[in-house]
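Removed from the display is one protein chain of the complex; every other protein chain stays in position.
Presenting chain A:
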Amino acid sequence: MALQNLVTQIQALSGSAEDLHQLHSILKAADEPLHADPPRLSSLLDQLEPARHSLGYLYILEAFSSVSVPKEQANAMVLTIVRFINGCDGQQTRLAPDKFVTICRRLKDQVLLLEAPLRGVYPMLSALRKFPMSSEHLTSLHPEFLLLCLLSKSYKIGLSILDNDIYEVDQPRDLFLYCYYGGMICIGQKHFQKALELLRNVITAPMNAINPIVVEAYKKYILVSLIRNGQFSASLPKYASSAAQRSLKTFCQPYVELANTYGNGKVKELEAYVQANTEKFESDNNLGLAKQVLSSMYKRSIQRLILTYLTLSLQDIADAVQLKTLKEAEIHILQMIQDGEIFASINQKDGMVSFLEDPEQYKSNDMIEHIDSSIQRMMALWKKLASMDEVMSYDPQYLGKVGRERQKFDMDDFDAVPQKFTA
């Protein structure tokens, strides 16, 4: 029958690149009949190997999984898909990227159905290693993977993927989701700096109209920026799109007011405000973050003390920061020393805290290597930026707008800038 022929063809043509092209066109033609009768396909799958016949396996697997399966068979489905992903050949699957993405999405749905997101994490990780062209390419798989990491609370695995710099994106929605989930993972691991960067990417991404992802990201961005930096600037950087600049603030009103109250520096007011708006924070799943904002208030106050005093007693610190007991003050200061946010030493006998200078003298060999590697990174980044700048200069939309603008500027310097660049 036709399907058996297909299998033999797959086995025959899975060799070199030209064969693969031929196979690809055959498979595209055979897509319809494959979808017609999914359950029979499992027998076909057993005859093929995922490693050598990745393309054919992919097509058949996609047709096989297109029908919704009941919960009992979900397990078997997951196992098949996982075996395929672990064994497949990245080059072959890149010929049919949308099918691969569909399969991975189905995997995600099935593991969610089984309520075991952890099972999906490792297969997705190996898929991510094999599938994209290079580590700088963002595909639709990345946000799915991060979602699974979030749901299964395996943040460290997600972090390893987040370290890659991204220079190319498949679809804008991928970027939004990726940076948003990435931000949440970093918040979970308490890497607030990286979370800030990722969330800022979401807010300042070019867009024509606001979407809900951006609004949620902005709320988290305000909270994280308060926790990390102790301040929040209400104006968006100039590379944010105009749509964002106009409408974001109206959607996130309670958070902006929270930032204003924080700026006043009074803990009691802040506490009262958080208490009052608990349901709002709760509904956005941001209540935990809001509580962290509260505790970071104390840190800010202590850091302000460092600027004025060289030594201070624990009692005075507790009074200045409006903490209730000495013990709490000590705990806070110990935590901050451990995190490296301040340099101090506590004299246990008389309860005096002396604030020290940063002991880093920048005299060591490690510092040389550190700076050297930063310089190298900066040079590579500059080359990429310069090439992007050049590409932008040729862009016809840019040239058109610049040509139009120039004419309005100088009347006496009018040197007939052409409107359109034709001979």
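Just so it is clear, a contact is a pair of C-beta atoms (placed from the backbone, for glycine too) under 8 Å apart; a residue touches a chain by one contact, two chains touch by 3 or more; residues count from 1.
Keep this in mind: contacts and distances are computed from a predicted model.
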Legend entry - Absent chain [UniProt protein name; select from "Vacuolar protein sorting-associated protein 26B-like", "COP9 signalosome complex subunit 6", "rRNA adenine N(6)-methyltransferase" or "DNA replication complex GINS protein PSF2"]: "COP9 signalosome complex subunit 6"
Legend entry - Among A:K238, A:K268, A:K324 or A:K349, residue touching the chain not depicted: A:K238
Inset, instruction - For chain A, enumerate the residues touching the unshown chain of the complex. - result: 206, 208, 238-239, 241-242, 361-365, 367-368, 371-372, 374-375, 378-379, 381-382, 385-386, 388-389, 392-393, 395, 397-398, 401-402, 405, 408-411, 421-423
